[in-house]
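All remarks here apply to the structure that follows.
A single protein chain has been omitted; all remaining protein chains appear in their positions.
What follows is subunit A.
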Amino acid sequence: MEPFLWLLFSAGGVLSALLIPVLLFLFGLAFPLGWVSPPDHAHLSAVLGHPVTRVALFGFCVLALFHWAHRFRYALYDGLQLKHLERAINLFCYGGALAGSAVAGYLLLAVL
């Protein structure tokens, strides 16, 4: 199980490093502060609604969430020395990633 989880962690780490900086810069800073004018709803809706975007974003969300789960789990283990709470931490981290993936799948594949 551990190698599989590590693989998800690693793939999520690569995708997060490649994609989050530009997306967070645009939607978190550049659009709100007016440095760049945000895309209108019709355009963004068309881009997000494309099947390739939806599947790609779903894959990104799942891998990024498992990246968080794996890394945060070890941050709690080692950083705060909570080894004795192993079960609760695993449940919180991987359960959270699973729940988040389900929400992402619902929003990206069913609602959008």
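Details
Following the convention adopted for this analysis, a residue touches a chain if its C-beta (ideal position, glycine included) is under 8 Å from a C-beta of that chain, and two chains touch if they have at least 3 such contacts; residues count from 1.
Note that contacts and distances are computed from a predicted model.
From the set "Fumarate reductase subunit C", "ABC transporter ATP-binding protein", "Membrane protein" or "Peptide/nickel transport system permease protein", the protein name that UniProt assigns to the chain left out of the figure is "Fumarate reductase subunit C". Touching residues on subunit A toward the chain that is not drawn are 12-14, 16-29, 31-33, 36, 38-39, 41, 43-45, 47-48, 53, 57, 61, 64-65, 67-68, 70-72, 74-75, 79-81, 96, 100, 103-104, 107-108, 111-112.
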